[in-house]
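Just one protein chain is left out here, and the rest sit where they should.
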Amino acid sequence: MTVHELRPAFEQYNYVFGGREAQLAIRPGDIVELSTEDCFGGRVTSPAQKPSEVCDFNELNPVTGPIHVEGAEPGDLLAVHFIDIRPSRGHAISAAFPFFGALTSTHETATLQDPLEERVWFYDLDLDRWTASFRARNSDYALELPLDPMHGVVGVAPAGGEVRLVVTPSKHGGNMDTPEARTGTTLYLPVNVPGALLAIGDGHARQGEGEVIGTGLECAMDSVVAVDLVKGGAPDWPRLEDDMHIMTTGSVRPLEDAYRISQKELVDWTSDLTGMDALDAYQLVSQLGLAPAANVCDPNYTMIAKLPKWALREAEAYGGVHRRLRAAAEEYRTAR
Amino acid sequence: MTVHELRPAFEQYNYVFGGREAQLAIRPGDIVELSTEDCFGGRVTSPAQKPSEVCDFNELNPVTGPIHVEGAEPGDLLAVHFIDIRPSRGHAISAAFPFFGALTSTHETATLQDPLEERVWFYDLDLDRWTASFRARNSDYALELPLDPMHGVVGVAPAGGEVRLVVTPSKHGGNMDTPEARTGTTLYLPVNVPGALLAIGDGHARQGEGEVIGTGLECAMDSVVAVDLVKGGAPDWPRLEDDMHIMTTGSVRPLEDAYRISQKELVDWTSDLTGMDALDAYQLVSQLGLAPAANVCDPNYTMIAKLPKWALREAEAYGGVHRRLRAAAEEYRTAR
Amino acid sequence: MTVHELRPAFEQYNYVFGGREAQLAIRPGDIVELSTEDCFGGRVTSPAQKPSEVCDFNELNPVTGPIHVEGAEPGDLLAVHFIDIRPSRGHAISAAFPFFGALTSTHETATLQDPLEERVWFYDLDLDRWTASFRARNSDYALELPLDPMHGVVGVAPAGGEVRLVVTPSKHGGNMDTPEARTGTTLYLPVNVPGALLAIGDGHARQGEGEVIGTGLECAMDSVVAVDLVKGGAPDWPRLEDDMHIMTTGSVRPLEDAYRISQKELVDWTSDLTGMDALDAYQLVSQLGLAPAANVCDPNYTMIAKLPKWALREAEAYGGVHRRLRAAAEEYRTAR
Partner (left out) sequence: MTVHELRPAFEQYNYVFGGREAQLAIRPGDIVELSTEDCFGGRVTSPAQKPSEVCDFNELNPVTGPIHVEGAEPGDLLAVHFIDIRPSRGHAISAAFPFFGALTSTHETATLQDPLEERVWFYDLDLDRWTASFRARNSDYALELPLDPMHGVVGVAPAGGEVRLVVTPSKHGGNMDTPEARTGTTLYLPVNVPGALLAIGDGHARQGEGEVIGTGLECAMDSVVAVDLVKGGAPDWPRLEDDMHIMTTGSVRPLEDAYRISQKELVDWTSDLTGMDALDAYQLVSQLGLAPAANVCDPNYTMIAKLPKWALREAEAYGGVHRRLRAAAEEYRTAR
């Protein structure tokens, strides 16, 4: 088991997928310990600050990487297993950013109305009790929330030579903002360029489905991932797997098109894994599937489609790569 | 505890909300045992039949009712608690109906392509083991699915004198097709006309989130509901409550607008129940909320927004009507 | 040539399509002189008033009718030719209504933002010069606009026993709000119930494409229509024809679905009229078609698809009914 470390200095963060030099080279099966900054690049240090005044919109969501994976070629599948995602500061930050989020007009859903108030919430994190403290800003309402850390941004270099701001999720991954990208989950990404060029960022100490206000509990993270490769296995869109479910994604607008893509992906995957034809798989997915929103605030919206793995009987996705990475994660934890 | 029975003959089913005479009059607090037909009106009796050939599109989803609730006035809230939803036939039926469902073009999302094959699945139901048997039509794949019965259609007469086909969900309820409308849940509807005129139908032995193929395990049901009234409490859109969550709905197109409505409703409700202002409630909902699709196939799409009730601390919705109806349900069950 | 008159008293206006008794019976080929109220029911009498305070949202857009057309049966086509549309007051009214219009959040596209200011504009009409005077409210900018009167609402009783508020356009017509419904144009509607039950309202002295603020130059009208019937010719969606173009409509959300419907209708119609198959007609429409927005503010959005009639060579729609109604209009004008 080879374990790498990647802890970028501030000026080493990237804000795009594609077109950047690798900062680390690894081999399939390796493990990477990495640190990530929060979505604001650490620039928001007090609830009295306005994120819109201290942050440049084109420099939100700094990512750690890219990481070059030896042997990865276009058409392959990159498997990224989250061994650990752990807040590295004592607080997380959330904000109502002007003209961003689902319950406000935005630069894409443009109206003539005034923006909502720009309000910032600081959450104290208690890593022993694994909780975050919510405190209302305009009343004395307070609540302890369980942590459920995740990475909002995980992706690879896009196809076709494109370079995309990290804020936009698409086929290459990116800012999908799904709470499913948590410890114990494996994310599957298509490889579009030699080396794949994986990058990770935008940790959330927790986030609801849809990320309706546009931000989760934004937080710098110390994370550990195991990375593997399935030759020739590239999915059309990012997929996920945990111990209970296979999951597909669609990231596009409008939201029904994101839903359609995620569901078609799940039908296709179920058909592949069970040998059923598309229509029989469509029927089964329709009765057993779950369909939570991931984000309805980013430049593309993301929907998730989930199927319980017991519905697949004995079939295993991608030759059992999730199971093997799960075991590697156990081995890593034991070794520490 | 007054218990009524409503078991319509075939010709007594209705296909619209609004504009129909009440078939039963009850008082707040009463219980109704009722039978409902399946979405096809019982016309599909073999997997060899094509639903599109034996059913008239304007006579899908027959409903039982309407039921007149004494004292219900526009502006009131009608609470409908599902005490029991039990399949009354030995099988349930699902179908890929031509130009209906999320993974096909439809009459609203019109293309020039051919329809998908019209295929029908019959599921044997085992009420002892509480399972349904899925059998693929084009291969030998089979699977036992757990039952999770629900009503796809529950609603009242619309506002403004409108009469709507049951197939279209909107502010008055209707064909929301959410699996949350299950035993143990209370559905809250706005009263728009004197007596409310509640009607119920479209039972599903189970259904995935989004109902992507356009049908669940369609099934005639023997159901029991308890009905109550909260004077002056009418919500803008239907809401639900079970023991763990408060839930809101939005039923409109496109899907992001259904999402927006459901989330705004949940923000407003959370604000009402906690005393927080809208922006603080928006923040909390964003971090704790769930956002599953209900249907993405009907003339309006339905999204659900859910908040765990522990986030409300001691607050109870509508003066604890769900808790009281839960208790009445226990009393009813004990009495049988 | 039989000419009828229909001038409702205030309490005779209707606010729904369907479920109302006919106020006049005519025969195919007859002409009707009718008066219509403005969308506010005449309740707004000064720019200092707020329409939202003097109007009930469920009583906007009063319609004149319904008119029973002898011999009209479900499956027939009703042709309504606009012989004249003439403002009957010296002014027209427009307004930015709270949470209505395309550049504000609405009850369907819900946000937490404050509404825009509710502002009212009165336009003086000069019927000799055929102009309306625009005067900015917050500066001294003024402009004379040419009149181009139209009816925003024209429709028949819906199918399936539905009763719909006039504000919602759909397959039965209704509040399509297209400037194409002007003098010299024939509107084709499907007949859904015996007698068709035609109703007309919501005159605009003029309106831009899309009706972006949600109101045109709202105006009571004295209008004259000629009505005819084509047995068995019902289109799926309302269509229009003038001397230069055939036109189709789609009224649904989201806007791309309204576009898809209108374009598919135009492809189908072009195919019918030219004998080309669907794909060849699709090609021709793609190169010659026009695609203006009608409304992007009502509960359903309406798109128009237009094809120049020279592209049809010698073909005539519906056996030349537009040409005959045009001639009848000339005869009527000559006779007055």
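By written order: A, B and C. Residues from 1 in each chain.
We take it that contacts are C-beta pairs under 8 Å (C-beta built on N, C-alpha and C of every residue); 3 or more make two chains touch, one makes a residue touch a chain.
Everything quoted here is computed from the prediction, not taken from an experiment.
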| item | value |
| --- | --- |
| Touching residue (missing chain; options C:25, C:54, C:244 or C:288) | C:288 |
| Omitted-chain contact residue, chosen from C:89, C:119 or C:324 | C:119 |
| Among A:33, A:162 or A:316, the residue in touch with the chain that has been omitted | A:162 |
| Chain B, residues in touch with the chain not shown (by the definition above) | 103-105, 109-116, 254, 256 |
| Residues of chain C in contact with the chain not shown | 94, 96, 101-103, 116-117, 119, 121, 134, 136-139, 141, 143, 145, 206-217, 253-256, 259-260, 263-264, 267, 274-277, 279-280, 282-293, 296, 301, 303, 311, 313 |
| For chain A, residues in touch with the removed chain | 15-16, 18-19, 58, 108-112, 159-165, 250, 252-254, 257, 260-261, 264, 267, 278-279, 282 |
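Following the convention adopted for this analysis, only the chains that are shown with their structure count from here on.
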| item | value |
| --- | --- |
| Homomeric contact chain A-chain B: same or different residue positions, threshold half | same |
| Separation of mean Cα positions, chain C and chain A [Å, integer] | 48 |
| Whole-Å separation of chain centres (CA-atom averages), chain B against chain C | 35 |
| Intercentroid distance (Cα basis), chain B paired with chain A, Å | 33 |
| Of all residues in chain A, the ones touching two or more other chains | 103, 116, 254, 256 |
